[in-house]
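Just one protein chain is left out here, and the rest sit where they should.
For reference, chains read A and B in written order, and residue numbers begin at 1 within each chain.
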Amino acid sequence: MRKQLMKGNEAIVRSAILAGCRAFYGYPITPASEITEAAAEFLPRVGGVFLQAESEVAAINMLYGASSAGVRAMTASSGPGISLMQEGISYMAGAELPCVIADITRGGPGLGNIAAEQSDYHQVVKGGGNGSYHTLVLAPSSAQEMADLTALAFELADRYRNPVVVLADGFVGQMMEPVEFPQRATAPQTPAWAVTGTAESRGNLITSLHMGSDELEAHIQHLESKYRRAEREEARAEDWRTGDAEIVLVGYGIVGRILKAVTAEARAEGIPVGLLRPITLYPFPTRNFQRLVPRARVFLVVEMSNGQLVEDVRLALNGARPVEFFGRMGGNVPSHGEVLALVRRLARQYGVVMEREEERMAHV
Amino acid sequence: MNAEKRDRGLLRVDGNECKGCGLCVEACPPKVIAMSERLNHYGYRTATYVGAGCTGCGICFMVCPEPGAITVLRAMAQRSAAGSGVTMGTEGAMPCASN
Partner (left out) sequence: MSSEFISEYEVIHAKPKAFYETYARKDELQHQTHYCPGCGHGTIHKMLAQAMDEFGIKDRTILISPVGCSVFAYYYFDVGNVQAAHGRASAVATAVKRSRPESIVISYQGDGDLAAIGSAEILHAANRGEPIAVIFVNNAIYSMTGGQFAPTTLIGQKSTTTPGGRSAIHEGYPLHVSELLATLEAPMYIERVGLGDNRQIAQASRAIRRAVENQVRGLGFSFIEVLSPCPTIWRLSPVESQRWVREVMEKTYPLAVFRDRTKDAQPRPMPQEPPALDTIPQIIGVANGDVPEDSAIRHEPVTDVDLHVRVAGFGGQGVLLLGEVLAEAGLDAGLEVSWLPSYGPEMRSGTSNCHVRLSREPIDSPLVTAPNVLVAMNEPSLKKFDKSVQARGWVIYNGDAFPPECVREDVHVLALPFTQIADALGDARAANMVMLGALLEIADALPQTSVDAALRRLVKNPRFFELDERALARGRELYRESVREVCHAG
């Protein structure tokens, strides 16, 4: 397969169409608008529906409708728009409707700014809507992953009948990298539960309403069983040079890329550093963290937020190891230099055993 | 009963569905629906056909807010009871019509 240079935001739409997406309802917002624009160009050409809604509230409820009708559907937005979509996301989780939502995170709170942040973690991973539910959350860190994880998102959405969020930051969305796509398009399928205006589907009902206390509790327990299954089967992370790591760097999305560079530089200085990059933020790759406990002395979580992922890392480690945090906000990016300086300090502070020269040379 | 003298229409009220709102009583042009004295088992006084005078106009059905509470019948053109028209069994109609 051949690669082409493409923005992450553009890769998402192409991958979605190849995955059988035939409905896109969106509302423009920087830095996610390229997704909506690409959808406007391509969805109608493949027999799909594109509509710019009057608001993000309407857009997500249109997804509710499209998904009810058994069509693979998606939208894209950023922080403030995702906040508005939380209503519909909760309803879709409650009504067990699959859909894919791309969140190309910008600065907040409020209007914040249009620069890249990772501050939507809480509202996306913890669920900003009401009720006991989760969205599954995938965090790409490259244009190729924007494509691959979008395709996976549609699969997971159908498998779990649940909204799936592709949570990226403005950098991953705006960045161009080589991307390759599968050469076969998935045929759109109509699930048996959908309401499609046919005799066979006439008895179907889509609702998130369960009036009886026992009935609702049973429904939530059913949702919970899906989440437990996802936790067992779907958690993913990238482990990079963690085998002998005494300092484990943790970051997702673009930060994962920066930390990879830092890892290489720190290793060159003899500091045994590794990178753990969560790819699924929900289900959280808890076991990947626990596996590193015997060797690791400290985990350093780096985010473009005030510290949101770090809470899940602490829960995953459950006090087994200290967890340090470094965050930049407002569109500022943690630089190699400042993270590396922090790594050196932690190495001293936690008595990290430096690699001997010959070991270091073996890596080179 | 002599067929020439029978009413043009007939209605039945399902005593299990009627909620006793009284809109049919108000709406009925020949005023042949009344509220029963008895309460049904939900405690509603239900509508009742007085037993004669229905014209089969269907207005009671139209105004009734309960989809299945009222059924309106109309006399078929002169023909034998064994004719092919849509007929209804006696079991359903008897108790309701006299409710």
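The working rule: a contact is a pair of C-beta atoms (placed from the backbone, for glycine too) under 8 Å apart; a residue touches a chain by one contact, two chains touch by 3 or more.
As the structure is a computational prediction, the values presented were derived from the model and not from experiment.
Within the whole complex, the absent chain has one touching residue among A:185, A:218, A:315 or A:354, and that is A:185.
Residue-level contact of chain B with the missing chain is found at 1, 3, 6, 9-10, 14, 16-17, 19-23, 26-27, 42, 44, 56, 58-59, 61-76, 79, 81, 85-88, 90, 93-94, 97.
Contact residues of chain A toward the unshown chain are 1-5, 13-14, 17-18, 22-23, 25, 31, 42, 45-49, 51, 53-55, 57-58, 61-66, 68-71, 73, 87-88, 91, 95, 107, 113-116, 170-171, 174-178, 181, 183-185, 187, 195-199, 201-202, 204-209, 211-212, 215, 254, 257-258, 260-261, 264, 330-333, 335-337.
Going forward, only the chains that are shown with their structure count from here on.
The geometric centre of chain A is 63 Å away from that of chain B, both derived from CA atoms.
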